[in-house]
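Complex shown without one protein chain; remaining protein chains in place.
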Amino acid sequence: MPCNRCHTGVERGPVAGLPPVSLCVRCHKRFIPEHPEIVKLVEMYESGEPIRWRKINAMPPAAAVQFHHAAHIKAAVACETCHGDVSNMTLAVRVVNTADMGWCVDCHVENEASIDCLTCHH
Amino acid sequence: MSERTALTLACTDDVHLAEVLDRAQLVDGSRVRDVRSSSPLAPSLAERVPTRIPRVPIFAILGGGLGGLAADLIASLTAQADPMITGHMPIVAAPPVGIITYEGIALGAVLATTLGVLIECRLPSSRRNSEVASRVARGELVVTLDVPANAADELSRLAEPITR
Amino acid sequence: MTRWGMVVDTDRCTGCEACVVACAEENNVQTVGEEEAKKGRAMHWLRIERAVEGTFPEVSVKFRPVMCQQCGEAPCEPVCPVYATYHTDEGLNAMVYSRCVGTRFCANNCPYTVRTFNWFDPEFPEPLDRQLNPDVSVRVDGVMEKCTFCVQRIKEGQRTAKGEDRDVEDGDIQPACASACAAQVFTFGDLEDPESKAAKLSKSPRARHLLADLGTLPGVIYLEDQEWNPGTDVS
Amino acid sequence: MTNDLQERENRLVGRLSLDRFRPGLVVGAGLTGLVALVFFYAWGIQLRDGIGVAGINRPVFWGVYITTFVFWIGISHAGTLISAILRVTGAEWRRPVTRCAEAITLFALSVGGLFPILHMGRAWKVYFMLPIPNSRGLWPNFRSPLMWDAAAITAYIVGSFLYLSLPLIPDMAILRDRSKGWRRRVFGLFALGWQGSAQQWRSLESGIKVMAVVIIPLAVSVHTIVSWDFAMTQVPMWTSTIFGPYFVVGAIYSGIAMLMIAMALLRWGMDLGDYLSDKVFNNLGLLFCAMTLAWGYFTFAEHLTVWYANEVAEARVLWSRFTGKWAGPFWTMVIVNFVIPICVLPFRWGRKPLPTALVSLGVLVGMWLERFLIIVPSLELPRLAYTLGDYTPSSIELMVLIGSVGLFAFFYFAFTMNVPIISVWEVREGWEHENSHSGAAAAAAAPQTDARTPEPAGGGS
Partner (left out) sequence: MKRRTFLKTSALAAGASLLQSCAEDEQYLVQPLERQPGRPGVSRWLNSVCGQCQAGCGTRIRIVDGDARKIEGQPDHPINHGGLCALGQAGLQDHYNPDRVRTPLTRSGSRGSAGPLEELAWHDGLAQAARAIAAASPESLYVVSGGRSAYVDALLARLTQALGAAPPAIGQVPGAETERAALARILGPGRALPAYDIAAADYVLSIGPAFLDRGHQPVQGTWAMAQVRSATAGRRGKLVQAEARMSQTAAFADEWLPIRPGTEGVLARAIAGALAEGGLLREGSQAALYSQLFPAAAPSIEEAAATCDVPAPTIARLAAELGRADRPLVLAGGSAALTRNGEFSTLAALAINLLLAGFDREGGVSVSEPAAGYDFRDLGEIEAGARSGGTYVVVEADPVHTRPEGRGWREALSAAESVIVLGSFIDETALYADVLLPLHSDIERFGAVEASGIARPTVSLARSAVAPLYDTRHPGEIVLALGAALDQRDALPWDSFDAAAQAAFDARYDDGTGGAWSQALDGGAFQAERAEAVLPEKLAAFDGPEPPASTADGELTLVLFESAKYGDGRGANKPWLQELPDTMTTFMWSSWAEISVADSQTQGIRTGDLVEIRSAQGKITVPAAVRPGARPGTVAVPLGGGYTDYGRYAAERGENPLALVGAETVAGTTAAALVGTGVSLRRVGPGDPAIYGRGLRDAEQIPTGWASMAKGGDH
């Protein structure tokens, strides 16, 4: 199942975004509806209560860094490169230390992307 | 050649030491090994004790060179590692690099000098002779002579020998 | 090669300060509050200077918007020990917040005193935080900041152009102050593109640099006030 | 003679009395230690709440912190530089002075070195300024005068430490051999197994000589570079070519002042009058007097050029010092730094311990003011008059200032408690030189030694 099925913003905008609960529910009505987590989800949806997802790959605010998803997708960077093989995770975990600038820089250098500070830090 | 013996004598002061040395000279084949004191010997006496010229200055020069080189490399190479333009200055600007190098020289020199002193003095060392030490601490001058065994007794009469 | 620059026509500035608010709005510049403002810690990236000449009744006042001059040979850059501020190949005087350690040396060495410093963490009482521009990082305490020529808009413009496989055209990119100004005081553009409006205006005989004798080669060019000349004006 | 030499050495070591509990020093260390805590308390508040707790603002981005930084670095020129000069010139009267001077250097540097970190907006990022390999591939910018500072101060603090430590080794040995129990072991540790052999003395002395030669240009460079933090800029009245020598002279000046006070206190507190004698005060006082004149000359030159050239931006700063809001501090500085010293120091009575100490107190205040007046008025009056500022230090800044004095004093007390504050072996060497000047006496004494009957063998063993 492709990531952008739900994270619709990823090709067009800076952030991938999360699907509305309605979307999750629509599918999960059919798939594993009896899974306790899914039951919880449906309940939350019916009670009209939004879900607070914990951000796993959060940039520390002090890093003052701007990451633009679409630009990377356009450059054919696979989601897994940063997010790891989420599809095989039961609980999403941070595979890349997003706070480690060196990791970003190496990739930029390999792919001859700009390593001017302002590219990300503004 | 008759066998020799090392004789360690404690002198009360410079004059006494001078006298001992004079006598020792008359005995042929006798050599002054070392004098220990709680403050530097008076020049007149010091020159009668065989010592090497310390190589501390050489250490200093070498250390300065190394330190300077290291600093110069750090300053110029790191600048080239991420060549960022600031105020339209050259990436490797001579004056700043020069200043850093200068400090590097100084740092290297002081470190090397200390190292040199320690090496020249054979420090730190664990060789201790509490007897000698306490006498030196009392302000006496402890001279160690290398003399023929037959002359030992005679010389021992001049100053109190320290038994080992 | 690009050299971003801005031409400021002081003859048109009415001192309405819409640009100042627009700048704070676009760039998440914090409001420090009365007590801090009293200490002289207001954070405006852009200020309207007014030069008062003469004594009553012959008093004349000139308005002059002053923001970071994006100097070609910037005094603020070399003094930073950690490259938090440096010069980009597009002629921008970059400021990297996350690299800044807060020695404030750059601010001392800025002859235009346009750099501002975060003395404390910013506060945006809910729901004011919902206004923050997501394209601009909110600065934490202890870091320097200043006018960036709205670099986020420059990046956005370049991204859009790239997406459409074309070059950035003159006028595509407008900093917040320029787009807010009703009198079109600000003209932003590439000074090295001879066709750009900014480049043309910068050739005007009225064009001046601020504190030109310091040789900082600013990217901001001021067009001096012009006098009303009855000779040419009245038929 | 030896016994008499030994007598004198015993008396000196007795005065230093490192084996006894000395309430004076302990209380002093305790009190100053408390004051030192203020320093860390204030710094803690600043780290928690943000640098904004200091009074600095826009455009006065630097204030008391940098002033005090320059002040302490200046003080640090007391010891090492002075003692090095005296050693190189072979001034005999230096012997009792060198160590207590070098100690000042080490501690002033340690305290002053904290200030650049303390004044940073994000002190916890200080490692950005170290050239350590990192994943970012970023290095410090050695084109920045602040990096020159870092390099110079590092070199100087290491140098001063070693320059202080080398001559300490023989003294440690002396103490080791004079003391018992754990003290003996501790001193033994620091003595590194020193035996006092002729070779060791020779190497040590040559080492000290070399070090002295290296230290002098190093010390000069340090304060020159500190001055360049200002002189490299475009700030009115900062960008001046004579700042280097101006600051160095000022540094030595304030350094001597601090040394004078330290010596006076030691002399009274530890009854070291025989060693830190009036002669020492007199000679150092002459040097002090010379520095007064040098400082006055530089200050005059610095202000004269600006006054005559009358360039707008700089003149503004000048007049805010002469007649403006900073006139008070400025003229105070002139009085305590020049008028008073020049009225006192040229006279023999003025170079006695008490007068010099009092003058020195004034000079310390004056030199702090000088740095303050160099930094603040210039920043208050930038070239574009629209952003004029004004600056008043905040309570936190003052706490840090006072606390730093406490911290320095605490270090000094602790040092005096545990280490001979006067270099025993050097002083003794001095006495010997005095004796050997009367070589005739030694020759005359020679015959008597014939009659000497040795003590019974093994008597000593």
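Note that the chains are named A, B, C and D in the order they appear, and that numbering of residues resets to 1 at the start of each chain.
Simple rule for what comes next: a contact is a pair of C-beta atoms (placed from the backbone, for glycine too) under 8 Å apart; a residue touches a chain by one contact, two chains touch by 3 or more.
Because the structure is predicted, anything quoted here is derived from the model rather than measured.
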Displayed chains contacting the withheld chain: A, C, D
Residue touching the undisplayed chain, where the options are D:L5, D:V97 or D:A123: D:A123
Given A:A16, A:M101 or A:C117, the one touching the chain that is not displayed: A:A16
Interface residues of chain C (partner: the chain not displayed): 11-18, 20-22, 24-26, 31-34, 37-38, 40, 42, 44, 47-48, 50, 52, 54-57, 59-61, 63, 125-128, 130-134, 176, 179-185, 226-230, 232-235
Hidden partner chain, residues of chain A it touches: 8-9, 12-23, 45, 48, 50-55, 58, 60-61, 69
Contact set of chain D toward the excluded chain (per top definition): 37, 40-41, 43-45, 47-48, 122-125, 127, 310, 312, 315-316, 319-320, 322-325, 380-381, 385-390
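Simple rule for what comes next: only the chains that are shown with their structure count from here on.
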Chain pair with more C-beta contacts, B-D versus C-D: B-D
Gap in Å, rounded to a whole number, between the CA centres of chain D and chain B: 28
For chain A paired with chain C, centre-to-centre distance based on mean C-alpha positions, whole Å: 35
CA centroid of chain B to CA centroid of chain C, Å: 65
Overlap residues in chain A, where contacts from two or more other chains coincide: none
Multi-partner residues of chain D (at least 2 other chains): 137-138, 140-141, 143, 147
Topology of the chain contact graph, where touching chains are joined (line, ring, star, complete, other): other
Chain C-facing residues of chain B, complex: 82, 84-89
Chain A - residues contacting chain C, complex: 14, 61-66, 68, 71, 74, 116-119, 121-122
Touching residues (chain side chain C, partner chain B) in the complex: 72-78, 80, 83, 85-87, 89
